[in-house]
Structures are given as structure tokens and as C-alpha cells.
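Removed from the display is one protein chain of the complex; every other protein chain stays in position.
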Amino acid sequence: MKICVINPNTSSGMTSHIREELVKVKSPATELKVVCPARGPETIECAVDEAYAVPEMLKLVAGAQQDGFDAVVIACFSDPGLDGAKELATIPVIGIGEASIHAAAMLGAKFTVITPVKRRVPTRIRQALDLVCQHRLASVRSLDLSVAQSESDSDLTINTLLDVVGSAVEEDGAEVIVLGCAGMTGYTEQIEKQYGVVVIDPCTVALKFAESFVALRLGQSKTGHFAMPPAKLYRV
Amino acid sequence: MKICVINPNTSSGMTSHIREELVKVKSPATELKVVCPARGPETIECAVDEAYAVPEMLKLVAGAQQDGFDAVVIACFSDPGLDGAKELATIPVIGIGEASIHAAAMLGAKFTVITPVKRRVPTRIRQALDLVCQHRLASVRSLDLSVAQSESDSDLTINTLLDVVGSAVEEDGAEVIVLGCAGMTGYTEQIEKQYGVVVIDPCTVALKFAESFVALRLGQSKTGHFAMPPAKLYRV
Amino acid sequence: MKICVINPNTSSGMTSHIREELVKVKSPATELKVVCPARGPETIECAVDEAYAVPEMLKLVAGAQQDGFDAVVIACFSDPGLDGAKELATIPVIGIGEASIHAAAMLGAKFTVITPVKRRVPTRIRQALDLVCQHRLASVRSLDLSVAQSESDSDLTINTLLDVVGSAVEEDGAEVIVLGCAGMTGYTEQIEKQYGVVVIDPCTVALKFAESFVALRLGQSKTGHFAMPPAKLYRV
Amino acid sequence: MKICVINPNTSSGMTSHIREELVKVKSPATELKVVCPARGPETIECAVDEAYAVPEMLKLVAGAQQDGFDAVVIACFSDPGLDGAKELATIPVIGIGEASIHAAAMLGAKFTVITPVKRRVPTRIRQALDLVCQHRLASVRSLDLSVAQSESDSDLTINTLLDVVGSAVEEDGAEVIVLGCAGMTGYTEQIEKQYGVVVIDPCTVALKFAESFVALRLGQSKTGHFAMPPAKLYRV
Amino acid sequence: MKICVINPNTSSGMTSHIREELVKVKSPATELKVVCPARGPETIECAVDEAYAVPEMLKLVAGAQQDGFDAVVIACFSDPGLDGAKELATIPVIGIGEASIHAAAMLGAKFTVITPVKRRVPTRIRQALDLVCQHRLASVRSLDLSVAQSESDSDLTINTLLDVVGSAVEEDGAEVIVLGCAGMTGYTEQIEKQYGVVVIDPCTVALKFAESFVALRLGQSKTGHFAMPPAKLYRV
Partner (left out) sequence: MKICVINPNTSSGMTSHIREELVKVKSPATELKVVCPARGPETIECAVDEAYAVPEMLKLVAGAQQDGFDAVVIACFSDPGLDGAKELATIPVIGIGEASIHAAAMLGAKFTVITPVKRRVPTRIRQALDLVCQHRLASVRSLDLSVAQSESDSDLTINTLLDVVGSAVEEDGAEVIVLGCAGMTGYTEQIEKQYGVVVIDPCTVALKFAESFVALRLGQSKTGHFAMPPAKLYRV
């Protein structure tokens, strides 16, 4: 099967990083493509960034469907434009946010989402509460680092990350940690080692769920909320 | 004070219609401008439409702030791009969806939102439950008409609308009706006459709340979720 | 338009204070009257106080309607007797609690309500959760001062208030502060200056919303929950 | 032990009726007094009725405590003034609404509250959702009769009641029926016979819970929300 | 009336302890039997313990019904097998968890459940939220002691218990404390004395509610969720 992973920001570095992680866990039979748009913001840290990233991303979704891919994964934790992508495609489209939050709810009584940027905490809470039962969510905690910082200064990132996970475990009762940003992916083992908790790397879970849905011939329902967009006049 | 109302779709007809309604209710001292983008979808009926409408709309928001407006109203019931608009501006930005849903919760024990398109019912429910206490929401009911139909065939629209409101009142206990589409605005009095319920025209409520916030020097908080977007590289 | 603001306690000092604040923000065209009952408790700090204040307050509501007022504002944050007032009147009746809590939900991702008396924290939580979506409420925090203290010792009040707001911002993620007592009103600017958050003075928001509803000819629905009380035998 | 049951309306007929029912189920050792105020509304059908009934009721609560009663039951389903009564007394005060709703949640997976007056449906929902988990509540259904009708025309009442219970069972999955008005009490057996469901007469459950709390020396906590009202100036 | 209290673990010590407490508060007319199974785990600290305890417990429930008891109380705070017990019996079956949590919601604005074992905190939260309105629950706090520890080392238990209750009162606003384990029962008075809060011993409340339901001829509804199990093949 062919799966297209779309990183909606324009960072080729992060795109490569995602590719490296996913190649390790994909099924042997899966043909994997990881892409990002040529135009748009280099990181996605707020609603304005999302707004400018989504139209380009949707074009990549439409392209993936046309090119015969069997599924699409949107590789940004806030699942920007996910509803639109599910409308546009008949092949399954999965967001790494939704996949990892649902997985977290199966792997522990309570999970914490770690997000780099503090201002996004309310967005992360709203996202989780739109997906799973509220008492599953232990907390959302932020590193209080920009996406750029969390990518460039790895010592700062890992130390902050370990501190924040420690608070989530001690104070909020987190049993599972969801790493809400691709920049944190490499630190999974270190966290597991220190705290014994389960750590979820959202991209990998989303890829495996995408493989699962393709194998089962399941995709988003096209009868209602995710029906194809009606034809209409677009002024250009 | 100067208030800019932005209709995020590109229908000049609907924009004029909104202007006519708002001129009737604005404060004498309010200087009102009602605009729509030159590019983008002519109606907003799904997430894909929103995705393509929002970037153009955000430019109008930024422009309004630069041009010295005191507040912005986003005149599409689904409040597309509202979070981004609140980030971009330091002047208050209000969505007609949020304004009318909060007003409805003050004017009755239970309200129903009427939406033209059936597929958008889940979106309307999610929107309302993200704003107000769930037992305030009597129901979301759809006309099962496209936005285009609801604008072109007024007999069909009013008859369907009266039927649907009747069901909301009888079966769901609605005491207040929120008209979730600009195309329904002209029928307010007819509904009130037939059922005695309170009918909310979202654009008008949003305009008056915008005037209120300007008068009180209140706007969205810039300390957290709606802080200015961080500067960053946008590839073009 | 003529708006009657009713302070349900019998403190003429607080009534004057409210009047002074509201005169500053009312529309030029608004004729404003601010009154309080002659009989009843001087402050409202618990359910018993509310019980004794409400019957007198309802008489003032009925009087305001008879005297041709266009709207009534109930100026006590706990919105005592608000449902009854909405039943009695056909003109719009707005509580300062509901108005400011709905406004807060539009102006930030999370808000905190500050209440003077500690014992009223559960009441404030219940009130907020009956109005808006629960994840909007960052917290309710109390000054742990009596209404009387918070009115008499302004140094103690402002210092305590700044401390408590600091905790709400730091620990609870509050972006908007709702001042849940008329005694705190004068400190709005100082809080805004120190923390950058938006501070809501409930009386002023309620007045502007009342002006808005009158301008739009909107009032509480009389078809259900707020229908006129049925005629009946009152033993006296 | 001595228990005082206070019917907050001024109907001596209903008061006698409650007394007759309770005498049958009280413990032999319980000394029972059932009273109503001399002044106030004869029935309680809306918030205004509650507002006028409560101050008189609170005086009876204070009197019961002074007269050495061990507990008080407030015998009106909407639990008017219950918080105030719990503040005023150190002896346990129980509302028949809260007692029967908590009991219903123990006796079935889903319960329906039957209320005489249609306009009170939202109040009943709010009351139930403030007490028990929302998925326990199958529905609130009204007879659409006034309290007066439901007391005077017993044929109409029982037929309507049986119809409404039938709908609750068939359509809402109710396994337990809570009779939300003293006027319906006599029909318990007929409903149980026809539908097999459990029917709760709120006054009787509240009396037994009051006896239970007295036996266990339990009462409302006086450390927070139900602390004694602070002394203050009441203008008279 | 005859009431059978079943401790689902096999500790005869704890069974005796429960018997001693209940003898003090039962009605004079109540014939009380307190039993435990001969086989199964000695303490119930996790879901596996529950799984092995429940089949034996259900046999005791069936036996109690056959032996002419009027009600059954399941005396383990997590209410293991309660739904099954309610199915099996036509006499009322009450869990000490559900009884005490509903009682707590009547006796204060907010209650805290104290549980001995830390890992069970999520189970306690889920249990409470399945019964009562979420804003009633101040918190669940654990002693972080095993059931065995909390039974053997009384000094450690009482000191830990007082500390934990102190945190619940100070930090979570608890007005009522529910002791979620039989091992804590003896310390009720000491906690009340130190903090002034109401302390609920679950076994005693459940017994009194059982007496109440028997007196009122109420039991779990047999029309739906708790209907008798259908006859079927059990392979042995």
C-alpha cells in the first residue's frame, strides 16, 4: 500500500526527520512518501500559521489521492485543516493529533499532552476534549519553548521536557505522555527510562493506524460531515 | 467609532444584504464598513470552503486594523478563522456565531441553531458546545438546503424554515432561534409572529456587542491564546 | 432609551458607586437610573441574604416595567432572583453575572472569576458552568475577604486582589479576569497594567448588553421558562 | 427523633396530604411535624413563586431548629431556598428533589422526572444535572397541567400521567420514575402496575434519608458553602 | 427487617470490624448479618482482585435472597460486581460506594474521596463521575498505602490520613470527606475534630439507605438494566 505523510509546514528539516522516524516503523509492504508544501510558514505555532498552511496542504492531499495513494497522514499535532482534508479525499486521512490522543486513551487511565508553546495549551485542551472523554486527560503542559527553540537547542529541550514530564507524572497522575510536537520525537526512550511511563510519538501511531484502516478498507464516512465539498464558484 | 464587518465569502449580494441589515441597527455614531474578499469561494458550506476563504479574510482583518477601525466583526456563522483574526488584531474581533450563541443563552433556557446545510449539523453542535453550557442547546436543525438554494428560492426557504422552527419549538423545547445563515435574516419577524419565540439575527447582535466592547475599551486578551503571531519565515 | 439598574442589596454607598461607574460608559442617549431596595440585607454574601433581598428586588423590577423603562440590569454578581425577574418583565432583564461571564468567554480562551468571600466559590463555579462551556473557566478564586472588608479597606483589597489575580494568571492560565463583586471595580486599571490581562467590570458589560438588546428589540423569550407567572392566590 | 417537614407553599390541603403519606412510612420512633407557612403563594410553579415562598419558609426552618427538631425536610420538588436553609440550620436539611434524584440514580440505570408544568422542564433538567451524572437522566417530561389542575382533576391527572410515563419508558428508556410534584403521589401503585418500573415519591424518600442522617449524626457541612450566614445589617 | 451485608474480600478481621460498626447504627428492628466469602482474595486493591472476588460474592447475594433477607449491602468501596448483584436479586442491593457518594453530594458543595492505594485514583474518579455531577467532586486523594498497611499500622494510617484530608480541605475545597476504605473507619471523629468537615463512613450510610429502601418497598428496577439474567448454558 502507498501512504503519503504530509507535514503542513515548510521545514524540509522537520520533514526529513519525520521520514527517518517513520521508515523505521512502517510495514515492509508500505510504500511511504513524506512531503511538505513549497509555500507557507516554516513552523506552525498559532492559528494564523495554520490558516496560511492549510490551503497548500489541501492541494497536497488532493494530489496524493490523484496519484493513487491509499491513505494520507497529516503530520502536525494540531491537526490543521483535517476536516477539510477528510472532505476532499475518499482515501482515509488521519491526523497525528487524533491518532495519538485516541491511542493514549487506550494505553493508560490518564495521559498528558506536552506542547512546546505555552499559548497553545487551550487549543490542545479543546482538541483532546473534542476527541476523548475528559477524565482521560490528566493535563496539557507546555515546554514554554518556541518550535524553533525546541528544534535548535536539544539540551534545553530534553531538560525542559524531562522536568515537565516529571510534573505531569507527579502532580497530574499521567501514565502516558503524548509528545505534541515532532521536535520532541527523539527523546522518547530517555523519558520512558526515567519515568517508566508510556511515551507516544504521534507520527508513528498515525502511520500504523493508517495502515490498519487501509488493510480493513475503512475510511472517513462520506455520507455526512466529510462528504465531498459541493461544486461552487471560487473567485481567483 | 469605526467598525469593519467582513463577510468571508465572495458574494457581493450577501455582503450588500448584510450591510442593509446592519445599517438599520448600528448606533448613530458608528461608522460602518461591510466588505468581502475579492478572491475565494462564493459561499461557505464546508471545511474546504473555510480553508480557502480564511487567508483572504485575515488580510482584510489586518487591513482594518491598519486603517484605524476600532473593531472587526466576522460575518459567517461558523466563525471561520476567528482565532487567527483575534491573534492578528489588537482591536476586538467578534464572530457572529459566538456573539449570537452567547446572546441566545441569555435570552432563553434553551435555543436552537438553524443551519442551511445538513452536513454542517455536527460542526454547529461542536461550535455551540465549545461556547456555552450544553443544556442550553435545545438542538441544531438543518433546512437541508444549500446556501445557494436558501438564497435563491425564498418561498422554499421560508416554508422550510417555518417547518423546522416548528419542530425545534415543539420537539426540542426551543425558546430562542438562532438563524445560522445570513440567507435567513429577512424572515425574522414571520417566525416570531408564528411561534412567539425570540429570533436572533447573528450579524446584528455581533455588531452591537462590538460597539459595546469598543465603548468599554475591551478586546480579546493578548496575553495567551490570542497573542500576536510570532515572527517567522513564510516561504512564498 | 431608559435603563434601570437595580442593586439588590440596600447599600446606598455601593449603589452610588455603581451609578458613577455606569454614567461613564452609558450611551449618550441612555437615560440611566440606579436604585436599591429600601429594605433587606446591606450586603449579599450567602443564600440567606439572597433569599431576603429578592422579593424586594422583584418589586423594583415590576416597578421599572410599569414606569416605562426599556430594560433592567440586576447588579449583583450572583444574579439573585434573575429567573424570577425575567418572568415578571417583558422588557429585557440582564444579570451582571451572566453578561460578564458570556463576555469573558468571547475575550479569552480561559477566564477566572474573582469572588470576595471564600464560601461562595462553589456557587460561582456552578453559575459559570450553567452558562458557558466548562473548559473556558480557568478557575474561581476568592479574596477570602468579606464584602464589607473589601469595601472598607482598600489597601488590603488591592493587595489581595493583585496576589489572587497573579495566581490565576500563573497557575490557572487565566487570560481574562472577571471581577465578581462591585467592591473591586475601581482596581481594573491596576490589574491590567500589572498582568496585561483583560479585566471585566460586570456592571458595565451588562449595561452595554442591555443597550444592545433594546436597540435590537430583543428580550428574554416569554414562550417557556420565562413566561409570565400564572395568576394565583397569595396569602398575606 | 423529631423531624419537621416544611411544605413551602401555603396550601393546607397539600400539607395534609403530605402528612398522611409520611405518617405511613416514618419510623415508629420518629416524631413528625408537617407544616406550611401562613403567608405566600398557594402553589409554586415558577421562580417568582419560589422567591415569595422562601423567606417565610426560612423562618420555619429557623423555628424548627430552635424548637429542638433533629432534621428538616423541604417538601417542594424544586428545592426552593434549600441552600439558604442549609446555611441557617446546624441540623440536617434535605430537599425532596435532591433526595429523590439521588435515590433514582441508585435504583436504575436511567430515570425520568415527571413535572406538572411544561415551563419548568428546563429547571428540572438543570436541577438533575447539578446533582447526578448526566447519563443517568433519561428525560424530564411534563404533564402540561398546572399544579392546580393536577390536584383538582384526578381523572385527567392519572390518564395524562400514565401516558407520559409510557413515553418515558418506551422512548427514553426510563427504568425509574420520579414524581416531581406532591399532587401525583397517590398514583404510584397504578404506574408500577402498568409499567413495572420503580416509582419514587420524593417526600417519603427524603423523610427516610433524614432519619438516616440523624441516626448517623450526619448533617450538611458547616465549613464552607453552608456555613452560618455572617451577621449583618438588615434594613427593615 | 433482615439485612445482609457482604464484604467481598475474605478477611474475617475486616468483616468483624464492619459488623461492629454497623451494629452501633442499625435500627433496633433490623436483623443484621455481615458475611464474607470463604474463597477469594483477602483484600481488593485492583481489578484482578475484583474479578476473583465477584463470583463468590454473587453466590452470597443469591443466598441472601433465598434466605429471606430484605436487602443486601455490598461492603467494598469500589462496588465490585454491583450491577450483577442488582440483576440477580429482586431485593434491593446497595453498594457502599454509591450510597456514600450520593450522600456526600447532599451534605456539602464539594467532597473528596480518600482511597488507600494510589493506583486506584482513576477508578475512584470514574466511579464518582458515573454517579454524581462532576463539580461536586473536589478530588480523589490517596494515602499511598496498601490496604494491608492501612489496616496494620494505625499510627501511620491516621497521620497520613490527617495530612491527606488537610490537603483536600485546603487545596481542593472539600467540605465532606468520604472514607473510601473500611480500614479508615475508626478515625472519623479525629478528622471531624481537626478540620470541622463532615466525614462519611460508607458502610453506615449504605446500611441506613438499605433500611430506607426496604421501609419504602423500593428496590432496583427490574425492567431494564437490572433485569434478571436470561437463562443460558454455563459450561462447568
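Letters A, B, C, D and E mark the chains in the order given here, with residues in each chain numbered from 1 onward.
The criterion applied here is as follows: a residue touches a chain if its C-beta (ideal position, glycine included) is under 8 Å from a C-beta of that chain, and two chains touch if they have at least 3 such contacts.
Please read all numbers here as calculations on a predicted model, not as lab measurements.
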Note: the excluded chain touches shown chains A, B, D, E
Omitted-chain contact residue, chosen from E:L58, E:V73 or E:I91: E:L58
In the complete assembly, which of A:G108, A:P122 or A:P229 touches the absent chain? A:G108
Residues of subunit B in contact with the chain not shown: 121-123, 125-126, 129
Residues of subunit E in contact with the chain not shown: 10, 38-43, 45-52, 54-55, 58, 81, 83-84, 86-88, 118-123, 126, 130, 146, 148, 224-225, 227, 229-230, 232-236
Which subunit D residues touch the hidden chain? 109-110, 135, 173
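One rule holds for everything that comes next: only the chains that are shown with their structure count from here on.
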Fewest touch steps from subunit C to subunit E? 1
Take the average of all CA coordinates in subunit A, do the same for subunit B, and state the distance between these two points in whole angstrom. 30
Rounded to the nearest Å, the gap separating the Cα centres of subunit A and subunit E is 43
What residues in subunit D touch two or more of the other chains? 121-123, 126, 129-130, 224-225
In graph terms, with chains as vertices and touches as edges, which category applies: line, ring, star, complete, or other? other
Pairs of chains in contact (touch as defined earlier), listed by label: A-B, A-C, A-E, B-C, B-D, C-D, C-E, D-E
